[in-house]
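Quick one: the structure is below, and I'll ask about it shortly.
Missing here is one protein chain; the remaining ones are kept as they sit in the complex.
Moving on, here comes subunit A:
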């Protein structure tokens, strides 16, 4: 994890668990947002049939790819801005730069 500031005591058990939990939570939240957004954008609310048609399937695939790309671009930009603002940037960058 991010032991960024040089000498630091080993994290306690609770800290390690909390960190792992936070990471999982972040991924899980991202997935939930993705599902919400992409189903709204790609699945029209008519529900004429139970299966996904080709158009909807392709839309969902592209939606995921773009969502990730946006995620990366936003975090790169924010890292850039944080770095510009100096020392505090280390912590912000450390969060993403695994």
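By definition in this document, a contact is a pair of C-beta atoms (placed from the backbone, for glycine too) under 8 Å apart; a residue touches a chain by one contact, two chains touch by 3 or more; residues count from 1.
The definition used in the following text is that contacts and distances are computed from a predicted model.
Trainee: Any idea which of "TATA box-binding protein-like 1", "Proteasome subunit alpha type", "Very-long-chain (3R)-3-hydroxyacyl-CoA dehydratase" or "Protein transporter tim9" UniProt assigns to the chain that's been left out?
Mentor: The missing chain's protein name, per its UniProt entry, is "Protein transporter tim9".
Trainee: Residues of subunit A in contact with the chain that isn't shown?
Mentor: Subunit A touches the chain not shown through residues 1, 13, 16-17, 19-21, 23-28, 30-32, 34-36, 38-39, 42-43, 45-52, 56-57, 60-61, 63-65, 68, 71-72, 75, 96-98.
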